[in-house]
Every structure is written in structure tokens, then in C-alpha cells.
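The complex appears here without one of its protein chains, the remainder shown in place.
Right, subunit A next:
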Amino acid sequence: MSEDRSLARRVNCVVNGTAQAAEVSVRRTLADYLRQDLGLTGTHLGCEHGVCGACTVLVDGRAVRSCLMLAVQAEGCAVTTVEGIAPDVVTLHPLQTAFAKHHALQCGFCTPGMLTTLLEFLEEVPAPTAEEIRIVISGNLCRCTGYEPIVAATLEAAAVMRGGA
């Protein structure tokens, strides 16, 4: 069924700054397109029903559950995944650096969704409170850390990002 050509559409989008064009089954999720067709496996699937937030990516700057969005809906959009966060292969983004420093990741499976969710948030709220951070990541589940190290890392990253602006 997914192989039925009549149920495929051409999709053009920009992923991490690179233009992508592909014929995609209409029922293929954005997550599967990114992971399987583009090999961007940094985006993780934790629940596939929109609750855990691990699959969060940025679509035109907005945090989106890529398990709940179809690839064809990304037509004309700019998508940023966790692979697109660091400025280069040597340097980490300040949020990534702060995550490592504060032990804000253990198994690391939820981390890509945490990072993308927080990047959108910090764009809007450059000087957040701890409570605002807790609320914004309340839609991202983590079983390892107990969350507070993520909050601490985000506070520090926000300060670094403000200072560097």
C-alpha cells in the first residue's frame, strides 16, 4: 500500500540547510522520512503518539512532533534536526555544551527533542526562569535525569547565548 505510486507525492524541503527533493508515500511520517530516507537518525521515536517529545524537530522554527506530521506536510518548509544544531563538527552549540556540563543527559535518547524544544523556546524567551523552562519541557519525557539538570543547563546556556549576542 505504501508502495502505491498514486499514493506518493513529491516533497521539496530544506533540511539542516540542504535542499531535499523526494517522492514520498503520503502516509510516511516526517520522522520516518528524516530517519530512513535522509539517514538523519538523531531524531528519535519514543512513543509515536505525540506525548514523549523525543522526535521533536524544528519546522520553520517551530517545535513539531515529527511522529505526528506527515512528510508531505513539510513541502516548502525548512526543517532543523538535532544534527543541524551545532555550528560545525568541532564546536557545540552553547545549549549542547551546557547539557554535557550539567549531566543533563544520561542515555541521551530524549536529548534531541529536548534540545530542539529548548532552542525554539530560547529564541522567544532569551532570559527564562527555571519555572518557565520546566513548563516548556513538560511535554518532553526523560526517564533518566529527573529533569532538574536540564533546567540548570538551560539557564546557563541562556546566559551564554545572551552574552554572545
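One rule holds in what follows: a contact is a pair of C-beta atoms (placed from the backbone, for glycine too) under 8 Å apart; a residue touches a chain by one contact, two chains touch by 3 or more; residues count from 1.
By definition in this document, contacts and distances are computed from a predicted model.
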item: Complex member absent from the view - protein name from UniProt, among "Nucleoside ABC transporter membrane protein", "Xanthine dehydrogenase, molybdenum binding subunit apoprotein", "Putrescine transport system permease protein" or "NADH-quinone oxidoreductase subunit N"; value: "Xanthine dehydrogenase, molybdenum binding subunit apoprotein"
item: Subunit A residues touching the omitted chain (full complex); value: 1-3, 25, 27-28, 35-36, 39-49, 51-52, 54, 81-83, 85-86, 92, 96, 99-100, 103, 105-112, 115, 130-131, 133-135, 137-151
